[in-house]
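Have a look at this one.
Yeah, one chain of the complex is gone here, protein chain that is, but the others are all in their spots.
And then chain A:
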Amino acid sequence: MACSATAKIIHNPLLLSSSRSAEKSDSCCKMLGPSSFLGSTSMSKKLVSVNKGASRVSRRSANVVAVSSDVVKEKKLKSSSAASSLLITKEEGLVLYEDMVLGRAFEDMCAQMYYRGKMFGFVHLYNGQEAVSTGFIKLLKKEDCVVSTYRDHVHALSKGVPAREVMSELFGKTTGCCRGQGGSMHMFSKEHNLLGGFAFIGEGIPVATGAAFTSKYKREVLKEDCDEVTLAFFGDGTCNNGQFFECLNMAALWKLPIVFVVENNLWAIGMSHLRATSDPQIWKKGPAFGMPGVHVDGMDVLKVREVANEAIARARRGEGPTLVECETYRFRGHSLADPDELRDPAEKAHYATRDPITALKKYILENNLASEAELKAIEKKIDEVVEDAVEFADESPVPARSQLLENVFADPRGFGIGPDGKYRCEDPKFTEGTAQV
């Protein structure tokens, strides 16, 4: 089993998770044997919880190389523990809560706007998966990079792109973060280092690898003080794609500062993960390439945050990449055009009880980190932010014709030399968008 020398082989983090979640009835990991076809439409399948099978858990502990640090390993957590052993402070808790509520409210508003005809095309909503985005991205600096897929609205929001810009982009207005030229699936922000927004699955992973390469290059060739980390988010379907494996290889080979975050929501449109994958345990594919592979409950933002902390710290220290599989679930269909008929209602109901926002709210209130009133105030504030974003987007102008040919080339001489000897871009009609190219 290949792994970097500094990674500690510790007890299965799932054991820690299970001890933490003992008081919760949720299962924090699933055992995917051939008998437990989660999410299939057959009613005879049932969900398996780790609480039931210590033996099952131990079967996996032998080859997990976890990234949790010793500190985490030794933490003992009970619901009534003193404040010093809580996972988050009040400020952190409120930040996490606000970010997740923003993600949820924004996506709900997107659905509304879509059905009202304000946005078109393919829109993929993130409801239910907020813990992954918030858990990871809130630990990043502004200079760190995030690469996502087409389900990227909430990654953009978590990274700091204003809700107004994202909503405008969805409406196709010039004030959108990509001037209306990208749309739902192509959110980019240079200021916040969001490198997209990719429609084809897997094609963002090499881009993320490249951003991590730049970080290493800056450090080792340009001798700059650079510890920037890149996060690549993608789904379970992508984990069967060649680009995924090729990048795992390169990232581990060159010890690139990148974290591969798998948002395993069990479904790739209508294809169940189990029907598409020979070995559905994605985290196992990390050690095959020489990096730690970790599985975490993606419906619990605190667990995600803990794992993310260590993975990001590992990357910053120059120890190389990590593969983190977050078990999560999308409450809505694949996109707003998906009738979502294949998924078992029982499965949906099960995950609905594990709503990450409800879980965090419960944790905050039970540990007296904040009051109900404060949380309500946050929710109200977010409602206003989202309303404002819609208003702003509504009032923004649509792109003019002259915008059509802008930005095709960074250097517009790329349009060539016209018959009159001048560069095409010097032609006044060019900016009007009526020139022949």
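Observations on the structure shown:
The rule we apply is simple: a contact is a pair of C-beta atoms (placed from the backbone, for glycine too) under 8 Å apart; a residue touches a chain by one contact, two chains touch by 3 or more; residues count from 1.
The working rule: contacts and distances are computed from a predicted model.
Between the listed names "Transmembrane channel-like protein", "pyruvate dehydrogenase (acetyl-transferring)", "Vacuolar ATPase assembly protein VMA22" or "Mediator of RNA polymerase II transcription subunit 4", the UniProt record for the complex's undisplayed chain reads "pyruvate dehydrogenase (acetyl-transferring)". Among A:Lys216, A:Arg332 or A:Lys348, only A:Lys216 touches the chain left out of the display.
Among the residues A:Phe122, A:Phe331 or A:Tyr423, only A:Tyr423 touches the chain that is left out of the figure. Panel shows chain A; residues 145, 147, 176-183, 186, 188-190, 195-200, 203, 205-218, 220-222, 242-243, 246-247, 249-250, 253, 406-421, 423-426 of it touch the chain omitted from the view.
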